[in-house]
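A protein chain is absent from this complex, but the other protein chains hold their places.
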Amino acid sequence: MKRYLKTALRFILFCVIFMVILMLLSKVFVPKDNQKSAGMEAVQSNGILGEPDNTMDYLVVGDSETYSSITPMEIWRQYGYTGYVCGTGGQHLYDTERFLAQALKKQSPKYVILETNALYRKTAYEKVLKSQLEKYFQIFRYHDRWKSLTLNDFTGSVNYTWTNDYKGYRYENKVVPAALKDYMKQTDQKAKISAINQYYVEQMIKLCRKNNVELILVSTPSIKNWNYAKHNGIQALADQYGLEYYDLNLMPDQVKIDWKKDTRDKGDHLNHTGAVQVSDWLGAFFHSKNTLTDHRQETAYSQWNDALGRYDQQIADGTAYEISHCKK
Amino acid sequence: MMKEQIIEILEDIQPEADYETCQTLIDDHILTSLDVLSLVAELEDEFDVTIPTVEIIPSNFNSVDAIAAMVERLQEEG
Partner (left out) sequence: MKSYVAPLYLLVFLPAVVFLYNIVPKKLRPVVLLLASYLFFWSISGKLILFLLISTFSIHHFGLWLSSLQEERNRILAETERPERKAVKAEYIRRQRWVIFLAVCIHIGTLLVLKYTAFFGQNLNSLLALAGVDWTWKIPKMVMPIGISFYTMQAMSYILDVYRETLKPDKNIGRLALYMAFFPSMMEGPICRYNDDAVSLWEGRRSSVQNLVFGAERILYGVMKKMVIADRLNIMIKTLYSGYADYDGGMMVVAAIAYTCQLYMEFSGTMDVVIGSAELFGIVLPENFKRPFFSKSISEFWTRWHITLGTWFRDYIFYPISMSKPMKRLTSKARKKIGNHFGPLIAGSIALFVVWLFNGLWHGAGWHYICFGMYHFVLIASANAVEPYTKKFLEKLHIRREEGGYKCFRIVRTALLVCIGELIFRADSLRIAMRMLKKMFTDFTFRSFTDGTLLNLGMDKHDFLIVAVSVLIVLVISIANERGICIRQKLAEKKVVVRWAVVYGLILFCIIFGAYGMNYTPVDPIYAGF
């Protein structure tokens, strides 16, 4: 028995020292700034890290539907509300939760919009395990930076300086029309949300409650991805947790999407004209809540007015795609 | 007697080995599968036995002594 105890203790010591090594290495490998050149991933979404603290009125999280359908600059233009789109392509909810938690550390928005497409994404247990590992030991996420480590990585500390004018939105004006169909035919069927995804939604709800943020579910228009069964599934979830839910696929009078003009890929995602309509609705929605302040005259928010100027200029001269996608 | 005959046959097939002492003719790939084929053909001819496939196992061919023992046993079984 004593021998096993000794071996067990040695093994525990081995593991503890190893975890310390991993933590130290993580400090070295973590990008020290949030631009692409510093090794940051998903820079369009991680631009929020460079925004001044506590300046966001709302956040949007979810998958590629978010950054294709919502352009915060339009909402700023009309109402002076500030917001950021922290979505990434094909996002799984464990990443959504991570982006949210990360953003809420420095921001205190009143609203978080959770785009519902991501709730139906299949998430394997394997991926969840990987994401947990990456969460506690960032070296697993940034290990590839061995190719570009600098002295600053060893001695410097993390300082996020960069943000992007499009606030997470990715501009696309390509038009690839969708085949029209009645994709929201009413049915009693309810699409199932997997247990893992349900767990992460609950975590996000808890996180929002703790931070005094209202979580709102929104389904942006997508003729390819959405249907009534999925709507039912989300409605049930919303009812279960007492959340507001707005399905834009069922509100064609408020968000008049023309599937021949407003999509960039046959109805999977909206393009810029579609996004403007969704953003107009979202801005008006926030306005109706009567809780947000118009910051357009505040000096602390002057960078937003500057950004709006550049945004309009770049859309006009055709460079908006490259810049909003951070192609460099 | 038999041992010397066997060593002669082996030298003819694969001269570069020391058959007096080696105990790992098969395990160390000193005799290839084709060598074994030739060997079996010669043994069957020389000692008038039939060596069935079942007998083609390393323990029967790893050394001259093992080969001799197998041949003797097969001669008795008839």
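Going by the order they are written in, the chains are A and B; count residues from 1 in each one.
Simple rule for what comes next: contacts are C-beta pairs under 8 Å (C-beta built on N, C-alpha and C of every residue); 3 or more make two chains touch, one makes a residue touch a chain.
Just so we're clear, the structure is a prediction, and the values are computed from it rather than from any experiment.
Across the entire complex, the residue among A:V30, A:I139 or A:I323 in touch with the chain not shown is A:I139. Seen from chain B, the chain kept out of the figure touches residues 12-13, 29, 32-34, 36-38, 40-42, 44-45, 51-54, 56-57. Considering the complete assembly, chain A touches the hidden chain via residues 7, 14, 17-18, 21-22, 25, 41, 125-126, 129-130, 133, 139-141, 143-144, 146-147.
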